[in-house]
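Here the complex is missing one protein chain, while the rest keep their positions.
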Amino acid sequence: MNLSVKIGSLTLKNPVMTASGTFGYGEEYSEFIDLDRLGAIVVKGLSVVPREGNPTPRVVETPSGMLNAIGLQNIGIEAFLRDKLPFLRRFSTPVIANFFGDSVEEYVSAAEQLSGAEGVHALEMNISCPNKQAGWIVFGTDPKAMEQVVRAVRKATTLPLIVKLSPNVTSIGRMAKVAEESGADAVSIMNTITGMVIDVKRRIPVLANCTGGLSGPAIRPIAVRMVWEAYKCISIPIIGMGGIMNAQDALEFLIAGARAVAVGTANFVNPSATVEVIEGIGHYLLDEEIPDINDLIGSLKMVPRMQS
Amino acid sequence: MNLSVKIGSLTLKNPVMTASGTFGYGEEYSEFIDLDRLGAIVVKGLSVVPREGNPTPRVVETPSGMLNAIGLQNIGIEAFLRDKLPFLRRFSTPVIANFFGDSVEEYVSAAEQLSGAEGVHALEMNISCPNKQAGWIVFGTDPKAMEQVVRAVRKATTLPLIVKLSPNVTSIGRMAKVAEESGADAVSIMNTITGMVIDVKRRIPVLANCTGGLSGPAIRPIAVRMVWEAYKCISIPIIGMGGIMNAQDALEFLIAGARAVAVGTANFVNPSATVEVIEGIGHYLLDEEIPDINDLIGSLKMVPRMQS
Amino acid sequence: MPRYCNAVVDEHGFVSRHFKLLRLRPLSEMQEPKAGQFYMLQAGATSDPLLKRPFSLFKREDGTLSFLYRIRGKGTQSLARFRQGDSIRVIGPLGNRYPVPQGDFIAVAGGIGIASLLSLLEGYPGRAHLFHGARSAEELVMGEEVKRVAKEVIIATDDGSAGMRGVVTDLLAVRLGMTTEPLLPIYACGPTPMLRELHRVVADKEVRCHVSLEEHMACGVGACLGCVVKTTSGYRRVCKEGPVFDMKELAW
Partner (left out) sequence: MPRYCNAVVDEHGFVSRHFKLLRLRPLSEMQEPKAGQFYMLQAGATSDPLLKRPFSLFKREDGTLSFLYRIRGKGTQSLARFRQGDSIRVIGPLGNRYPVPQGDFIAVAGGIGIASLLSLLEGYPGRAHLFHGARSAEELVMGEEVKRVAKEVIIATDDGSAGMRGVVTDLLAVRLGMTTEPLLPIYACGPTPMLRELHRVVADKEVRCHVSLEEHMACGVGACLGCVVKTTSGYRRVCKEGPVFDMKELAW
């Protein structure tokens, strides 16, 4: 049985990775699972300059989901390469560096800095960030801004380049296409959906940042739909994520067209979620007698329904 | 204590209405609650020509939500006016007719037909429908298409005109602004978010229609955020909806800026949800010593947080 | 009379591996249910599971309502966790009813379909020829109750662990084929594939056949249009115009 998939030039032993920002730099969950079993480790979003992040509360639970407004707190690329990457190099699992900036230049420097490092196997651009230079337009919701930043980063790295799309758009298919045409090797679908919870007693937003990103099972039907929509528009691989809690959820994404999947919020609920997803996918392939996971990807059938 | 609010020229005795498509034409739930208590009754979406709707399954549950793909089944405006409206006229509660079409002309005829009828107090345009004449572009996700259809309907009716916005857009603020500028008296925020669930055993979409609209508590944080975003952009009233299950949820919308709220999926779970929301809002105003609900609307405070 | 109220779990236990029997005591007086009607039962305490689930009334006695159900997915798994003393919100009785049988009749139950048919059988003891199909002997729950009220019980199981090995509609087809008198009316409840097979079996026969259908439901009261079935006169709501339909009216 083959579980291995390719994302650009990168080969993963299985299609299950961690979602950025939900797995730190790998250390914390190494106490719970064997990191060698993962398809890839995607680390917390990095920037050239370290970021302090937002005041608290930064997280709040919502029905079958959670909002987070961490504010991209991170130690900066330099400290990551020096203090965190050596630990990750001990494992055979490829490391994908998620990064961001607030200008095209910052994205480019971040990509350059990360590309040189031994043990960084691919880059994932988080484009759900506002462009400081262009009136705080979010890169990921404006096709032009996105094209510009992806093209610039594409020139700056030879590593496989994954563009992580924002779901806060009218057409995910169009944005995926722009990413493809701008040189991305793959797209991740999807980042969190902007949401908000109000403390009605105090009449203030619960999160100090006011809004936050919605993740978890609540958004899964939206994420599966977006993967399926994008799959019809592009030919580069899709990494699917959004509310995956178990193997069955992951299979929905694969069948909809995702080449790989990422497990995010589920790690918080179940520190062994990633490993259980990998095992569950294996069992499914056995049960269904599918020898190669690549035969499952995008295998959704549209059948006309009998009227019951 | 004043619970009464105004939507255009329409005065509601309280800000709680039913969400279109979740309350039929009022008859079914009249066995459970006193329809006279409602702020308004919004009926299932109507079209000039009756619609058969989609094959089944039409509904499927998701984490803290549900997808529906009813396919806008309805008896047509003529039958509505003849067979359903007389029943609703027995109550003091204003009736808001939700309607749609698949071309600008159909929208206009629907609006005209409904405007003449005694007992229709306002119109709510569902613009989450594709325009057959313009390559099936969804009216509600394209500012130009929306402007065109709203302007045309505006000319066709003197009733208060509510435009029900689609959440499947990059900027709800912009769409709300377009609706306002095109002559809407109010906007409803929001319709369902497109989603999809896959039967992994059979590798087919669970819904016969493939995708469906996500509603219920899962989407509430997104809906509250959209109301708040739109509130900052427009000055016409907003009717907020999406996952309201109880008074506290409704209060989030009011505080975020909604002049009124609609209860949808909650009716299915709790047939007296609307009445409980009305009562709960009353208790809250008493407890908080707010004499007029209009003082609560949009009262969200942004306070800088102390670091804890 | 309110059709939405709180009920307390009076008893809740397994009757076989995947089947549980739930007895509820409604806290308000509710309408008197008729054979074939169903209730929407709260399945969880939070918004996941969100929707209520439809279950046929299995038995009504001493002011309690009993439901017999199979644990299938999230909703029934969650329902199965309610315990004695817990409270459950209930909507019902809902839907139409089995038409009153004149004289003897045939009942065809597939698996948990017996839950819906038992109250019909009990209403007219000694008049039903019951064709009861199940996956295995283990799933033929409530065998004793059934025998007491039916005139005759014919059993088929997929694995042959009780009665004939095979599907119950085949047994019925044989019986109908042998009969020379006018055919008895048929009442059926079971999985949709069984009902479709039944449809085929009776297609060319002079027989009144009423079936209780299942569809995914959101509201259960006719408001959402989620649960429709195609009939000769267009889509009809299973929760409102059904769940019992004349087989002839189904556009199958």
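As written, the chains take the letters A, B and C, and residue 1 is the first residue of each chain.
Simple rule for what comes next: a contact is a pair of C-beta atoms (placed from the backbone, for glycine too) under 8 Å apart; a residue touches a chain by one contact, two chains touch by 3 or more.
Predicted model only: the values in this text are computed from it and were never measured.
Enquirer: Taking the complete complex into account, tell me which visible chains touch the one left out.
Expert: So, spelled out: the chain left out of view touches A, B, C.
Enquirer: Which is it among A:49, A:79 or A:269 that touches the chain not included here?
Expert: Only one of A:49, A:79 or A:269 touches the chain omitted from view, namely A:269.
Enquirer: Specify the residue from the set B:21, B:45 or B:63 that touches the hidden chain.
Expert: Touching the chain that is not displayed is residue B:63.
Enquirer: Can you tell me which of C:31, C:46 or C:179 touches the chain that was removed from the display?
Expert: The single option touching the absent chain is C:46.
Enquirer: Provide the residue numbers of chain A that touch the chain removed from this figure.
Expert: Residue positions of chain A that touch the missing chain: 21-24, 27-29, 31-32, 44, 52-53, 55-61, 63-66, 68, 70, 73, 216-218, 245, 265, 267-272.
Enquirer: In the whole complex, what residues of chain C lie against the chain that is missing from view?
Expert: So the residues of chain C touching the unseen chain are 44-49, 74, 78, 81, 83.
Enquirer: For chain B, which positions touch the chain that isn't shown here?
Expert: Touch set of chain B with respect to the missing chain: 63-64, 217, 307-308.
Note that in this section only the chains that are shown with their structure count from here on.
Enquirer: Of the other chains, whose C-alpha centre is the longest way from the centre of chain B?
Expert: Using the mean of the C-alpha atoms as each chain's centre, the farthest one from chain B is C.
Enquirer: Could you please state the distance in Å, as a whole number, between where the Cα atoms of chain B are centred and where those of chain C are centred?
Expert: From the centre of chain B to the centre of chain C is 36 Å.
Enquirer: Roughly how many whole angstrom separate the Cα centroids of chain A and chain C?
Expert: Taking the mean C-alpha position of each chain, the two centres sit 46 Å apart.
Enquirer: Touching two or more other chains, which residues of chain A qualify?
Expert: 63-64, 217, 307-308
Enquirer: Two or more other chains touching the same residue: where does that happen in chain C?
Expert: Those would be 46-48, 215, 229-230.
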